[in-house]
Structures are given as structure tokens and as C-alpha cells.
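Sharing a structure, written as C-alpha cells. Questions coming.
Complex shown without one protein chain; remaining protein chains in place.
So that you can tell them apart, the chains are marked A, B, C, D and E in the order they are listed, and the count of residues begins at 1 in each.
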């Protein structure tokens, strides 16, 4: 795959996953570190997200799990909780993913992730948590 | 649910997920910290694993992601890569889960998890990675 | 112990330790993830905090140490620095606990925890640091 | 306090806490990074461990908590579980400290620390865990 | 070296590296934990920063790398991105240091560090990023 194709493939996948939320990240990188935006598109959203073997719902479930676990990722969780809703995960599935992590990481990281989800869900008004 | 039910529910779920691999963990806790084994059954494998909203394949995918991300978890990854195979994840899906984490945690943690998977797969001889 | 007893035991212990500070956490979980509040009461504050072998001062000292060490836990430190004062740890003992961590975790995490303590102590006006 | 006093104070405190276990660490630093051994004595074991406000039992309880929480510290936990026994913590208090961390860090790190404790206790044969 | 010399050496090095930015840290420690300020000067900025073998540019490059990697260090990164500029690292070298970390820690921590750098550079107006 040529570099141009990787870039446009990445943009297409990113649009599907993160929509407007990621546009802000890209815009804020433009003046200070534009290559980082390029790598996010080419490497993360073209090379990795477009691989076969997992669908986008599974990929977002993995993404919010790794973000919750490493901590200090409220900004990235905000983007990918939105992304999870965009690719079709329900609010319940997102919260359930966080709850499943309690025995592995303890309550504090899970409480932090739930607080971000609450804020995103309140802004989204998309579907009630059952 | 009574405490006895939680304990036996946890044992049933653990048997489905981890089989023999978890028996060693429980046995090694018996003389030094038996209550920790009880909490793993009651809290992790009864209260959490038996919740609705995610199936066992999704729960193991989340589990190996959070273990990979926190690091220093080779022993637990060994148990849960086995558990992932037991509940029906393919070797390919396990490796793909690890690969998806590269943009979020970098290569070192992913290489560590792949090394554990290689060892587990070699012992299991269950199915070829496609 | 029945589930009802675990829940009310957890509530009693939580009231002793965290008082009003924890009420906010529980309230904010109510609409989005009420079961997480239940697990905090049943598992953390009933099963674990009520175990023999350590008193509440020791348990809070351990709690603020693990929160300082994992990082990204300002909200939880706020609750448990208050909790430490509530169960009888002096401001000096709390700061001394943080200082003891310097050789093990370095200055940044300790400075973060001290900044939270300063804010809590200023709101509490309970006793001067000697 | 002069530098010589800091060094000898540190040696005296280290002898009280870690005994033979720390001698190996110091010896292994001698050829490659002797100043690190000096800083451990002067800064950690003289400046910090000799401060008023906490006794050595409390300091070792904090130390094993921060080591458990950061992970990848089996070698240091081995030294300080021994140190905890040396300053008078019971095997039960050490295990209880680890169990108290479960709600804050999850099971994997606690299982890792318990495995190190089991090995240290088996070598020590000092007192039974009640 | 006497304690007084360590303290004044540390103050001189800190002034060279962090200038005004560190004065705030020291001032905020004065009422709650003045000894921590003393240890930062004596141990970090005298004992460690004044060692031979690495110059201040290299030391600040290492410092911002370790701060980026551990996460939850925005306040400390703010001080040391300023410090990096003060000792002669260009804005480009600072951003390049962060970009080099992507394969080792993933994008989230790097995006967090770049966001802090952007804020510091905007306040500094010292030199354009090429």
C-alpha cells in the first residue's frame, strides 16, 4: 500500500470511528507536531484498525480497556467512548467493559473511566443505559 | 444470592473459563492466603464474570487487554490466554487483540504478551494461527 | 454473611471512614453504574475493611500509599486523606507517609499527593501540621 | 548532619531493617554503580527512614505497599518482606497489608506479592500465619 | 560536601535549570512539607544534577522522557519543558524527544506531553518550531 493510500485509508477509518471528536486532536497537533497526526492516521487508523480478524466494535472495546488500565487518559477515553458509541457499542456495553476490569485494576481507575463516560453520555443523549 | 451460592457459582464459572490452569493458583493460595482464593471466586468469577451484557469471549478479550496493559502479569496472562482459548477465542483473535494495543501502549508490552502467548500455544497444540 | 448484611456492614464502615466525602461518589454512580457502588460497599468496605489483623488507621495508611503510587488518583486521594483524618491519623502522619514513598517512587507522585493533601487540610482546618 | 554521619546512620538503619538481604544489593552495585549504594544509605536509610513521625513497622508497611503497587519489584519485595519481619511485623500483618490493596489495584499485583511472601516465609520458618 | 554546601549547590543548579517555574513548587511546599523542598534541592539538584558524565541538556532530555512515560505528571512536565528551554534545548528537540517515545509507550502519553509543551511554548514565545 502506498503512503497516500495509507493516509486516506486512515482518514476514512478515523471518520467512521471517532467523527468530530478526533478532528480536534488533529487540529491541535497541526502547528506543533503535524507528523504525529500523520502517524495516528497511517499507523493506528490505517495499518492497525483496518486489519482483519476483529471488527470495529471489538477494537473499540479493546481500546477503552487499555486506556482505562494505563490511567491519565481522560482525553483519549473521551474520544474513544464517543468512538465506541459511533461504531455501535451500547452505553451498557461500555459501562460493562469498565466493570469487568474491577478485579484486574481495582476501583480507582474504573471510577475515573465511568466519570468520563457519564460526561460523554450526558453530551450524547443517544440511548438510555438499561 | 447467599455466600454459598456465590462461591459455587464462582467455581462453576472459573471451571468454564480457566480449567486446570486456575487450580494451581487456588492451590498455591491455600496455605498462605486462602481468603484471596475465596474472593477471586466470589467477587471476580461470580459477581463480575456472571453479569449480563458481555459474553465470556468478550470478557476474556477485555481481561487479556488489561493484563497486557498493566505489565508484570506474565503468570496471569498465561492463565487467561488459556482461558481465552477455552471459551472459544481463536489463537488469531488473541494475537490480533495484542496487536491492536500497539498504538496505545507501544511495542514492549505487546512483545511481552506475544511471548507468553507463544509459550501457551506451543503447549496447547490446539489450532494453527492462520 | 448474607448479602444484606454485607451491604449494611459496608455502609457502616464507609460512614466511619469517609463520611460525607464518599456520599458524593455513591450519588454520582447512581444513574450510570449503581452496581459499582454496591461492590464498593460489599467488597471493599465490608469484606476487606472489616477483616481482623489491621486497624482502620493502618488500612487508611496503606490506602493513601497505594493511591499515591498508582498515580491519576487525585479524586480518590481526596476521599481517603479525609478518611485518614476521620479515623485518627494526624496531618503529620499523612505527610510523613507520602515522604516515606520518595525513595520508592520519586518526587513527582509525592508532590502530586502533597498538593491534594494541602487542599484537603485547608478545607478541614482540623489540626496544624507540626 | 555531615556526610559521614549520614552514611553511617544509613548503614545502622539498614542493618536494623534489612540485615543480610540488603548486603547482596550493595555488593552487586559495588563494581557497576557504587554511588547508587551510597544514595540508598544516605538518602533512603538515613534522611528518610530516620525521620520522626512513623516507626519502622509503619515504614515497612508503607514500603511493601508501594512496591506491590508499582509492580515489577519482586527483588525489592523480597528484601522488604524480610525487612518487615525483622522490624516486627507478623506474617499475618504482611499478608493482610497485601489483601487490603485488592480493591485499589486488583488481584494480579496482589497475587504476585503473595507469591514472593510465600517464598520468603518458607525460607524464614519464623512464625506460622494464623 | 557539607549539608549547607549541598543546599546552596542545589539552589544554584535549580536556578540554572528551572528558574521561576520551580520557585512556585518550593513556595507551595513551605507550609506543608518544607523538608521535601530541601530534599529536591539537596538530593535531586545537588547530588544528582551536578554529577559528571552528562550535561544539563542531556539531563533535561532524560527528565522529560521519564515524566512523559510515567504519566500523571503535567505539572512536572510544565516545569521541565521550561527547564529544557532554559538549558538550551530547542522546541524542536523537545517535541522530537516526545515523538521518539511513540513506539515505546504509544500515542496517548505522547499526546498528553505535546499538549503541555504547546501550552509552555505559547507562553514562552522564545523560538519557532521548525
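Methods note: a residue touches a chain if its C-beta (ideal position, glycine included) is under 8 Å from a C-beta of that chain, and two chains touch if they have at least 3 such contacts.
What you are looking at is a predicted structure, and each value in this text was computed from that prediction instead of being measured.
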#### Entry: Touch criterion as defined above, residue of E:5, E:24 or E:92 at the omitted chain
E:92
### Task
Please give every residue of chain E in contact with the chain that is not shown.
40, 43-44, 48-49, 51, 53-54, 58-59, 61-63, 65-70, 92-93, 96-97, 99-105
### Query
For chain D, which residues touch the unseen chain?
25, 28-29, 31-33, 35-36, 39-40, 44, 67, 70-73, 75-76
#### Entry: Where the missing chain touches chain B, by residue
71-72, 95, 98-99, 102, 107-112, 114-115, 117-118, 121, 129
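The rule is short, and it goes like this: only the chains that are shown with their structure count from here on.
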### Task
Name the pair in D-E, A-B or A-E that forms the same interface as C-D; by residue number, over half of the contact pairs must coincide.
A-B
#### Entry: Remotest chain, chain E as reference, centres from CA atoms
B
### Cα-centroid distance, chain A relative to chain D, in whole angstrom
40
### Query
Roughly how far is chain A from chain B, going centre to centre by Cα mean, in whole Å?
23
### Task
Would you give the residues of chain A that are in contact with at least 2 other chains, written as numbers and ranges?
40, 44, 67, 70-72, 99, 101-105, 107-108
